[in-house]
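Removed: one protein chain of the complex. Kept in place: all other protein chains.
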Amino acid sequence: MLGDVTISAIGRGTLFAWRELGGITILAGQVLRALLPPRLDGPELFRNLYRMGNRSLPIIALTAFFVGGIMVIQAGVLVKQLNAAGLVGWGAGYAIFREVGPMLIALMFSGRVGSNNTAELATMTVTEQLDGLRALAIDPIPYLVVPRVIAMTVSLLCLVVLGNLIALYGGAFFAMFLLDLEFSTLYYSLVDNIGWLDFVHGAIKAAVFGSAIAMTSCYFGISVRGGAVGVGKAVNAAVVAAAISIVTLDFLLTAVLP
Amino acid sequence: MSVHTRIEGLGARAIAASHAGARLFVIGAKSLRGVFDRDYPKGEVARQMYVVGNKSLLFIAITMGFLGMVMVIQSGHQLNRVTGDLSQLGPQFLKLFIQEFAPTITALMLSTRVGAGIAAEVGSMKVTEQIDALRLSGITPTSYLIAPRLLACLSMGSILTVIAIVIAFTAGGISAWSVFGLNPTAFFDSSMVRTYDIVIGSVKALSYSLAIPIISGFCGLEARGGSEGVGTATTSAVIGSSFAVLLLDFMISGIGLMVFGGGV
Partner (left out) sequence: MSQVTDTRTAISVQDVSVAFDGTEVLRSLSLSLEQGGRLGILGPAAGGKSVLLKLLVGLVAPDAGRVHILGTDISRGKEKTLMRVRRDVGMLFQNYALFDFMTVGENVAFPLARLGETEDDEIADRVSARLKAVGLAGSEAKMPSELSGGMKKRVGIARATIARPALLLYDEPTAGLDPVTTSKMYELIAADQADTGCTVVAVSSDVGALMNFSTELALVHEGSVRYRGPSHAISKSEDALVRQFVSGDDAGPL
């Protein structure tokens, strides 16, 4: 009895997940088609870039600073064990560039920008503003979704590049302060062991995470149903879907990228 | 805008932020007192525990599974490049997950899932005057609403962290075996785990589970002005609790390193 209930719940959940995944894929196709040939609403794109990139800068910068510190503390424990101070810059840098930087900044970005975006689009949908656009012969996908997808992809890429730098500086600061390491030790440990490949690896991840957050947040925004309660549910679903996309894509990209 | 008005604006924001910080502190203290007052409906803690666990179990299982695999692959490649010795991969992985990744990533997921839920629920009660109606019946909202959620987060947060460790370790072991051909007996080795790691991991999990419901409840109680206010409360709850988790992580790890030398 209980087994049946659980199995049917899992079955329903799986069906539901596939339907949402299909919906997101279709939306991604529509966005790509709208970009061929590229025709961009410059002011709208710029407005979105400003809103999404600039406004989340303070929280991302703070996050990155402390993430640098956390990484150095973890690396420092290993260093004490193995007595190898020359590895701190390398360990922290490698982890920040490839994994922790893109992933944590993307999670924060999803919480701040992605959820706001879902709430905004969902409110527009339940107040029939999207139907209003369609009545004026304006397709909401190129008009509303495309600029947001581009803006979120570009902003997250820039924020991760910037955030990685801040995390490294934060790491260096705390390494000198907490571990009594010299800046030069950290610097050479980093530049001798970390290459462009590590940087590019993280940057590609950032861009992919950015578009994944954009697609999920726009999808749940425009497919919302059922008034104000629906808006809340949509925001919740979007943030969860974004987090799951981030970790699964992270896994795939780690396997595929050099 | 002149420099003068800019500075004034910054000053005003700093004052507003410190006021909000003071209110957050008061709500935190009242919620903790509410835990002892026990002035919440019967069975509410169990109901909230179900909500927290039910909402997050699958979510945390998926994220921790993938994270375990990614971490093993990334660090395995690096170890192969430098030493070629993967024998320490499993033990170090377990150590790092117990005292760092499992509690922190679990808490970040809880901030997203549970924090947003608490803020949305309490926030919509605030804007529809249900909080006022509670107070009119002589109820302190922190005791009635936040305290049971706090207890639920404390208990389920710890349980979910343990589940996260098990799932990530298992997924990591499987990928170490399939990607690097590492023998599972070499990976599933807990010899590196010290009491220190378990204590730090538990302290982190407990502090995160305190911070998330208090910050999210605070955001909900501060909500103003219709469904838009609820939306703002929800986003600030997610961002506020995620940031608090990272800050606490940094502070607890830092204290551990400074005071106990990182348990070495």
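We just call them A and B in the order they show up, numbering each chain from 1.
Definition applied: contacts are C-beta pairs under 8 Å (C-beta built on N, C-alpha and C of every residue); 3 or more make two chains touch, one makes a residue touch a chain.
This one's a predicted model, so the numbers in the text were calculated from it and none came from an experiment.
For the chain that does not appear, the touching partners among the shown chains are B.
Check B:Leu57, B:Ile139, B:Val203 or B:Leu247 against the missing chain and you find that the one touching it is B:Ile139. Across B:Gln92, B:Gln130, B:Ser155 or B:Ser202, the single residue that touches the chain missing here is B:Gln130. Although one chain is not shown, part of chain B still touches it, namely residues 125, 128-130, 132-140.
Note that only the chains that are shown with their structure count from here on.
Across the complex, chain A meets chain B through its residues 13, 59, 62-63, 66-67, 69-70, 73-74, 76-78, 80-81, 94-95, 98-99, 104, 107-108, 110-112, 115-116, 119, 123, 174, 178-179, 228, 231-232, 235-236, 239-240, 243-244, 247-248, 250-251, 254-255. The touching residues of chain B, when paired with chain A in their complex, are 58-59, 62-63, 66-67, 69-71, 73-74, 78, 92, 96, 100, 108-109, 111-113, 116-117, 120, 124, 227-228, 230-231, 234-235, 238-239, 242-243, 246-247, 249-250, 253-254, 256-258, 261-264.
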